[in-house]
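What follows is a structure written as structure tokens; I'll ask about it next.
Missing here: one protein chain of the complex. Every other protein chain is in place.
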Amino acid sequence: MKLTRLRSYKTLMAALIFLAPFMILYVWFWIYPIFKGFISSFNSGIFGGVQKFVGLDNYSFMISDPKFWSSFGNTIYFIVISTPAIVVLGLILALLVNMKLKGTTILRTVYFMPFMLSVSVMGSIWLFILQSRTGLISEITRSLGMKEISFLGSWEMGWMSILIATIWWTVGFNMILFLAGLQEIPEDIYEASDIDGAGGWKKFWYITMPSLKGVTALVIILQSISSFKLFGQTWLITKGGPGTTTTPLVHYIYQIAFRQWDMGYASAVSFVLFLTIAFISLIQFKFLMKD
Amino acid sequence: MLLPLVWMVLSAFKEPGSTVTVVKNLIAPPFTLESFARVLKPDGTAMMWRWTLNSVLVGIVQTAITIVLSSWAAYAVSRIPFKGKTFVFALILAGMMVPMESIVVPLFEMIADLGWVNSYNALIWPGMMLPLAFLILKQFIDQLPNELLEAARIDGAGTFRIWWSIIWPLSTSSMAAVGIFIFISSWNNLLWPMLVAQETSMMTLPVGIPTFQSTFATDLAVPMASNVLASLPALIVFLLFQRNIIKGISMTGIK
Partner (left out) sequence: MRKYNKTVALLLVLCLTLVACSSGNTGNKKNESTSNGGGGSTNSGTKVVDLNFWVPFSGTDGEYMENMVKAYNESQSEVNVKFMNSNWDNYYPKLQTALVSNSAPDVAVAHVSKLASLMPTEKVAVLDDLATEAGLDWSTFSENQLQATVIDGKHYAVPLDTHAVIMYFNKKHLNDAGLLNEDGTIKMEQTAEGFTEVLRALKKTIPADVSPLIIGSNNVFTYWIWYALVNQQGGSVFTDGQPTINTPEAKVAMELIKSWIDEGLALPDIGDQSYDIFKTGNAAVTFSGVWATGNFETNKDLDFAAVPFPQLFAQPAAWGDSHTVFVPTQDNKEKQVAALKFADWLASNGHMWAVAGHVPVKTAVLESEDYTSLPYRSSYADVINDVVYGPKLQNLGSIEDTILESLVEINYGMSSVEDGLAKAQKNAETILNK
């Protein structure tokens, strides 16, 4: 009996030692900040100045803050327009590459390469391409005598530009995920269906699609979560404009915290962002991973 | 698809201030390394070498710490029986849903209180993707054949020895896969380093590159040169380790 107690004590100690470094870092820098932010959201005051307890004021302000709703709406808008596009394109590219025709491995490299660039490099290139009057496309259209297309000059075009840049940058990542999923499907299933006389489309619809359900779910979840965190592209390419029409939520949080120095309100909006992402992740998990 | 990159590279080799948006000018000589020289000359607000060093340093350290610590934690949760294991597991899983963007404000206040603003500490300790690494490594360790560990235990190996001689060597491929993923995400971090790196010397590459777009705009050659230089390490690594990187991402997907 004493041996088992000693043994269990020893295992507990071992567990603690192995877990401790991870947990300390994790709790300190990931879990604690959430609570700290939550507490801060009940205060008001300038960074470094005196903090006043204001209860739910920050939250009630948020409800009537048009800028909050517009940046929240902007974020949702981006998720809605980008997720289907990037997921479907990723799938199409993966199918293309998977056909193993001549030169498809080159294609794989080509489509994936932009993902290796840092967001700043990507933003800089696309800004220079899309800029009005002095951008690459603008110069080309002018030299061809065409009317200038304003890429960054309106709400709709601004988002379109962000979408194009984002697709170029990240579609390769989804393509790889889909590729992996495609390559998991055993060849014999296809062969069996060939024997049954199934055509290309049937094969795709009845074999490929169902087998890819898991991967597709994953891609959708990852893509929408990362769209929620949109910051770099709008910061660098449209600078949130014109006006505030391409300002997503994270960008607005930055403005509140580091231009207005209102850490309390910024914490409140951050907390709402956290809840929203958590909520959506949970729902998507449950719904898409039903099997 | 590659056109933007081609344009970037061509522009980088033009003289500073040249109109690289006019295709005629772009493909005709002169070509020069002048823009690169401009970019690499360190002055008060441009320090490419230092920024690259910072990005590499922070990337490697974060990756190393994340992998080792997650490997330990994954081993503990996977193989060591202890009370409260499910709680710990749930807590870590929950963390997967916390995006860094939603905690930058309290994190910033914490870092300011610690006096860590503008230091390597501020760049390194927050933001490590611990839950993700944990999950992937745990899955891997779960799949290891029990007999292997049983045999070791019978031979008298303690918990640590098992980790060191069996788990650690065997996990190398999954650690490499996760490691690549984590390194790329650390390399690419923009928001957080932007907030805490307040001296030019502490900036990382993503934070420093936009400074080349001077307010006076349309000197495109110099910013493009900086873009090329910033992308070189990543692209070289990619071309060399393409297979591993792609394998890594695939594995992360099949979790």
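A few notes on this one:
To keep things simple, chains are lettered A and B as they appear, and every chain counts its residues starting from 1.
Criterion: a contact is a pair of C-beta atoms (placed from the backbone, for glycine too) under 8 Å apart; a residue touches a chain by one contact, two chains touch by 3 or more.
Every value quoted in this text rests on a predicted model; they were computed, and no experiment measured them.
Taking every chain of the complex into account, the chain not shown here touches A, B. Within the full complex, the residue among A:Asn43, A:Asn98, A:Ser118 or A:Gln131 touching the omitted chain is A:Gln131. The chain that is not drawn here is touched, among residues B:Ala94, B:Ala112, B:Leu144 or B:Ala157, by B:Ala112. Hidden from this view is one chain, which touches chain A at 44, 46-49, 61, 65, 67, 131-134, 142, 150, 152-155, 239, 241-245, 255, 258-262, 265. Looking at chain B, the residues touching the absent chain are 42-45, 47, 49-50, 57, 60-61, 64, 68, 112-113, 115, 117-121, 124, 168-170, 172, 175, 194-195, 198-202, 211, 214-218.
Keep in mind that, in the parts below, only the chains that are shown with their structure count from here on.
Listed in rising order, the residues of chain A touching chain B in the complex are 11-12, 14-15, 17-19, 21-23, 25-26, 29-34, 36-37, 40, 47, 108-114, 116-121, 123-129, 134-136, 138-140, 143, 168, 173, 176-177, 179-181, 184, 215, 218, 225, 228-229, 231-232, 235-236, 250, 253-254, 257-258, 263, 266-267, 270-271, 273-274, 277-278, 281-282.
On the side of chain B, the complex with chain A involves touching residues 1-2, 4-5, 7-8, 19, 21-23, 65, 69-70, 72-73, 75-77, 80-83, 88, 91-92, 95-110, 125-128, 130-131, 134, 158-160, 163, 184, 187-188, 190-191, 195, 205-207, 209-210, 212-213, 217-218, 220, 223-224, 227, 230-231, 234-235, 237-239, 242, 246, 249-251, 253-254.
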